[in-house]
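Take a look at the structure below.
Note that one protein chain of the assembly has been removed; the remaining protein chains are unaltered in position.
Chain lettering (A, B and C) follows the sequence in which the chains are written, and residue indices restart at 1 in each chain.
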Amino acid sequence: MNIKFKTPFATAVAIGVGVIVLAGYFIPGLISLRFLFLRAGLVLAAVALIVGILNLFAVHFRKMAQNDDNSGYSLILVFALIATLLIGFFDMFQSYMFGQPNFQTISWLFTYIQLPIETSLMAVMAVSLTYAATRFLRRNLHTYAVIFFFIVLMVLIGTLSIFTPEVPFLSQIRQWIVQVPALGGARGLLLGIALGTIATGLRILIGTDRPYGG
Amino acid sequence: MTVTGFTGIVIIFLFLGSMFFFTLTRDQEKEKNLRQIPAFRRIKEVIGLTVEEGSQLHVSLGRGGFTSLQSASALAGLSILQEIIKASSVCDYPPVATTGNATISFLAQDIIQGTSKAISTEGHERSSVGELVGLTPFSYAVGTLTTIRENRVSANILAGWYGNEITWLTTAGERQNSPTIAGTAQLPAQAIMYASASEPLIGEEIFAAGAYLGKKPMHVSSVKTQDIFRWILVVLMILGIVLKYLGMHDIFQSILMGVS
Amino acid sequence: MSPINLSDFIGLSLGFLFTLLVFSYILGDNPLFRLASHIFIGVTAGYVAIITINNVLVPRLFLPLFTGTRGERLLSLMLFIPSLFLFMKITPLRKAGNWSVAILVGIGAASAIGGAITGTLFPQLLGTINSFETPTKSSTIFSILNGLMTVLGTMTTLIYFHFGTGHMPGQTARQRPLIKFLGKIGHFFIAVTLGVLFAGVYLSALSALVERLSFIWDYLNQMQIQILP
Partner (left out) sequence: MAEIQCPNCGKINPEGKDVCDSCGFPLPSQSPSINQETPSTSPDATDSPPDLPSDAQDLTPGEAQEDIPDGEDEGDEGWLDILHAAEEGEEPGDLQTPSEEDEEKKEDTDWLKRIRALDVEEEKGQETPEGETFPTWMSEVEGEEKVEKTPSEEKQELPDWLQSEEEETGEAEPILSEKDEGETAPPEPAQEEEGHFPSWLEEEEEPSPAGEGPIQPFELDEDDEVIDDLFDEELPSWLSSVDMEKEEAETGDDISPGELPGWVEAMRPVVESSDTSGLAEDEEYIENYGPLAGIPSVLPAEADIDQTSVEEGSKLSFELQVSKTQKEYASLLENVISREGKAKPKGEVKPVATQRVLRWLIAIVLIISVGASVITGGGTGNPSPAGHQKDDPGPAALYEMIDEMEARDTALIAFDYQPALAGELNATASGVVNHLLRQESYLAFISTQATGPSLAEHFITNTQSEFEYQHGRDYINLGYIPGQAAGVLSFSIAPREIVPIAFNGANAWDSPPLKEIQTLSDFDLFLIITDDPTTARMWIEQVNPYISRYKVAMIVSAQAEPLVRPYFQNSPQQISGLAAGLPGGWAYEELTGSPNLSSVFLFPLNVGIIVTILTVFIGGLANGILNLIKQRKNKEKRGVS
């Protein structure tokens, strides 16, 4: 097994920090050290987010110059980003300088632009999910696909709370499906995912996977 | 140190030991076959088609953060990206990667440049791109639509941490008639992928990408280690039930309950 | 419904407009939807940047330099170095920022392992064992069978994901009969679980549709009041 490190320093940092934080989970004495690194991680993640936004800004700025059919939309995105940042800094300036309750304006933007768009995106998903369920048996026609299909229908029927009070067993079937077989399957899935997560994390900590350009 | 903490450390060292053992005693001829996973076979087919058609592959790495459990899905997505770049180095348009987390976008760009340099396609004027397209789940989903909508993109591979916003990505792929191979660790999102993606990766299959696509020794060993630990968990469950049946349930309770 | 102030009415009108722009995607991808989505991406990016600066960078990176204790001041100073190197990631000298990203990857990997062991492995294992009900006076045959079914579901689902097959190379990927049989049962439980989760996601989406349609109806009523009081 030959491992060539292109950036040995970054690899050493990743392994060192990882081992200390992991030890902090199991050795009580190292908990404070773990917190120290986690708080450092919070700050670095926040700085990375700011750098990411600068990168997003630069990418769309370049797309504006290309004047293909998407460059108009990039202009709108850049304009919306700058406007929101200016409003946000104005709010922060007011709160720190004059002690006024801050984020009034930016909350207005959140309430009347971001919130309606996100809930509408979620609402349109209802149509997409109905369409996916309808075409599901067109793509897969094996036993388990049929089971999946009828379970979806059974759970939806069991959720009905109008027109079905006379047939209570429908909701009891739904309750049983959710609390017995579905719970067993969910636990099995979660345990399998936990094993995969441990394996992926350990490969980083022993340095065989080095996504940071190592 | 608590019993639970000690148990955790024992599990980690057992896992590491098993991974190294399988790697060092790896025997090429008696290499253990792995069961067929249609999604990974489809990824290989899609790469071949892309090379022939001269079209482009889109790899989306999700929006998982790096200070929690979600990072594992992001790391699995990054290893899939690496294998795809290696396999599609002769494409006219190298793969494009999108993500909803700043740190993942840096890592994607590092992987793209590192792998391109390794297979000397760095000078390729149309080099791959790792783009941050949005910062909240749904703005990330909507930002990715622009890439999926590109006529050049012939297939979408979604591997990372997702929520229910993944519905937008799978249905956009279907509208473009391009196959979508998707995998994540979040369960509700897996249910959506199972219903709407052309090839879903269920459960922990996403973490076996390195072993299936790249056949890397350490990845194959960690898949074997997962198999062993799977059976250890089954035995522990049976043992726990027998002890509970015999009334000695406290042993497991104390081992597994208290973790500070 | 009483008349509302102008800024709220403008806000509601904006919300109403964006709702219709997003719903237009049902008819097909169109420029109106793209317009709304790009405004959305810009506003959310700006919003998240402001909240992050206000809630993380100011109180944990800048303020400790002036008001913090010696230890906090030292930590903030030390954090400035990797933070500056992170800014290199969008410059040609991007390799210089690798070690800063490596810190995040190290923390991410450790959190994943620690979270998986303490947050999933132990609780789910204990939960599975607790699902089994020892036959006592209070427990019914029904609950015992339920417990056994849940445990069976967990075990067979785990076994379904068994990756390894026969040892000899060139052999087709045939699993051992026992694993194959248990895997089939596990696949049944997986299909049930994913069906339940899909129905849950669908209900959430349908609730959002109900809320949006009632918002549209409320807005039309409000506009009527606002225009012809």
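Methods note: a residue touches a chain if its C-beta (ideal position, glycine included) is under 8 Å from a C-beta of that chain, and two chains touch if they have at least 3 such contacts.
Values in this document were obtained by computation on a predicted structure and should not be read as measured data.
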Within the entire complex, the undisplayed chain is in contact with A, B, C
Missing-chain contact, candidates A:Ala12, A:Leu30, A:Leu75 or A:Leu156, resolves to A:Leu156
Of C:Ser37, C:Thr52, C:Ser76 or C:Asn98, which one is in contact with the hidden chain?
C:Thr52
Across the whole complex, the chain not displayed is touched by chain A residues 35, 38-39, 41-42, 45-46, 95-96, 99, 101-103, 106-107, 110-111, 114-115, 118-119, 121-123, 126-127, 130-131, 133-139, 141, 146, 149, 152-153, 156-165, 168, 170-172, 174-175, 178-179, 182-183, 186
Tell me where the left-out chain touches chain B, residue by residue.
53-55, 65, 67-70, 92-93, 136-138, 151-152, 154, 163-165, 174-178, 186-188, 258, 260
Per the touch rule stated above, chain C touches the missing chain via residues 26-28, 47-48, 51-52, 55-56, 59, 111, 115, 118-120, 123, 127, 130-131, 193, 196-197, 199-204, 206-214, 217
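We adopt the following convention: only the chains that are shown with their structure count from here on.
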Category of the chain touch graph - line, ring, star, complete, other:
complete
Distance from the mean Cα position of chain C to that of chain A, given in whole angstrom
4
Measuring from the mean C-alpha position of chain B to the mean C-alpha position of chain C, what distance in angstrom results?
16
Multi-partner residues of chain A (at least 2 other chains):
22, 25-26, 38, 41-42, 45, 48-51, 53, 55-56, 73, 117-118, 121-122, 125, 129, 133, 148, 186, 188-193, 195, 197-198, 200-202, 204, 211-213
Contacts with 2+ other chains: residues of chain B:
4, 8, 11-12, 65-67, 69, 71-72, 75, 103, 106-107, 110, 113, 133, 135-136, 138, 142, 146, 164, 167, 187, 190, 192, 194-195, 202-204, 208, 223, 226, 230, 233, 259
Contacting residues of chain C [partner chain A, same complex]:
7, 10-12, 14-16, 18-19, 22-23, 25-26, 34-50, 52-54, 56-57, 60-61, 75, 78-79, 82-83, 86-87, 89-90, 95, 98-118, 120-121, 124-125, 127-128, 131, 146, 149-158, 160-161, 186-206, 208-209, 211-213, 215
Can you list the residues on chain C that touch chain B in the complex?
29, 34, 37, 40-41, 44-45, 48-49, 86, 89, 94, 97-98, 101, 104-105, 107-109, 111-123, 125-126, 128-130, 132, 134, 151, 154-155, 157-169, 171, 173, 175, 190, 193-198, 200-201, 204-205
Under the stated contact criterion, what part of chain A meets chain B in this complex?
1, 6, 22, 25-28, 31, 38, 41-42, 45, 48-53, 55-56, 59, 70, 73, 117-118, 121-122, 125, 128-129, 131-133, 136, 139, 148, 186, 188-193, 195-204, 206, 208-209, 211-213
